[in-house]
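In this view, the complex is presented without one of its protein chains, the others remaining in place.
What follows is subunit A.
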């Protein structure tokens, strides 16, 4: 079974930052960015990014290198991101809500890392073992002397644009590299498919390290619209909701759990709904959507907002398919579809057979495999096992590069993809994809722990929660101390909510740990 996205020709030049440069030439006085009371026009943002790019080039940064970015949602964040792209390098978002040790592990795994951009607010998060650091605020006075013109580089669509991290089974985060052409294809599809233009302002709300955030930051600038930044390190629903109203925000890219909070807030403000109902498009993805949690808000009379339920993986440039939700009652139970592929992208449902990987018959469930322009460059530091996820497949018309997502799904009668689960131990917690092995590795590393198994079990609010089953080195287990230790090494979403102390794990007849019995024992 193959789902095919529209084949749409791309221009010769698919360097994403050159689209922003074109807007700066055409509409220099249009608002490009706001953050709190600060506002920058396209000409101003472009000039700042150019000066930063010239500085970076003077430091030897350019094509084939990677620059880390650990900054809060501030105007400097976009100066850094655009400046790095303009220099010819790729940027890697380093989330300032992560603990220093985790960021250090990420930096250690970034090949071709040139330096990391920080600010006074984030510099303590970046250790100097694996990177040089550059304080963008301290640099400001020196940048004024540099030229404001677009730097001339020979960046092409094949060059890397960003590198994001996903959790790996061995406790080492994996660096996923994406190319300009794939990102251009995604942004171009968004603009054409949903009619986004210079009016399609966006508010960036998600955590900087996620791939969805790279899209949320760049999509407004790609279409010549204002990008509004939430001036808060953590997601602040009250602040976000106020900005949506005050700035008349038209597009949002976020995880379902963020949308639930915004929709609740919107209903609390007025039973007829607030400014969220005036947003044109909310692109949601990253975890399964619970329709009952948004239905009341979505069904409000006069709500003109269209929700796009999306599926994708960082390894294939963030979004692979999208579905416009309209018939809410129909999707109250079960999984809402995630629709059809992005332009120039194909989704195959496949299974391992004696003859290798083969497509499953129509309507049957198989592993979701992605090919086409969306497929990214791959991992920068992969184990052979991970690297095998990128493979080739003979379609009959020739060989294509294929990414095996590890997600399972089927195509419904309308030809829309429906995702049903995973083939391995990856889960989503509050929008963050992680491997349970990564969490187990972290828990087992504690001296207080003899052995541990981590499961994702249903949470109280419709999502999943992490429960760690621990055999302690010495009873009783000090849960508080264990949690404090984990908070120092793992992102907050990866720290288990509940710890269950056991003297030994239940075993099934094969002598393996009985995970079902464990799941049943946690209340």
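For this structure, a couple of remarks:
Quick note on the criterion: a contact is a pair of C-beta atoms (placed from the backbone, for glycine too) under 8 Å apart; a residue touches a chain by one contact, two chains touch by 3 or more; residues count from 1.
Just so it is clear, contacts and distances are computed from a predicted model.
Remark: of the listed names "histidine kinase", "Acyl carrier protein", "Chemotaxis protein CheW" or "Cytochrome c oxidase subunit 2", the one matching the undisplayed chain in UniProt is "Acyl carrier protein". Of the listed positions A:39, A:198 or A:497, the one in contact with the omitted chain in the full complex is A:497.
Here the missing chain is touched by one residue of A:156, A:232 or A:365, and it is A:232. One of A:422, A:444 or A:483 touches the chain omitted from the figure, and that residue is A:483. Residues of subunit A in contact with the chain left out of this view: 232-239, 257, 261, 430, 461, 480, 483-484, 487, 492-493, 495, 497-498.
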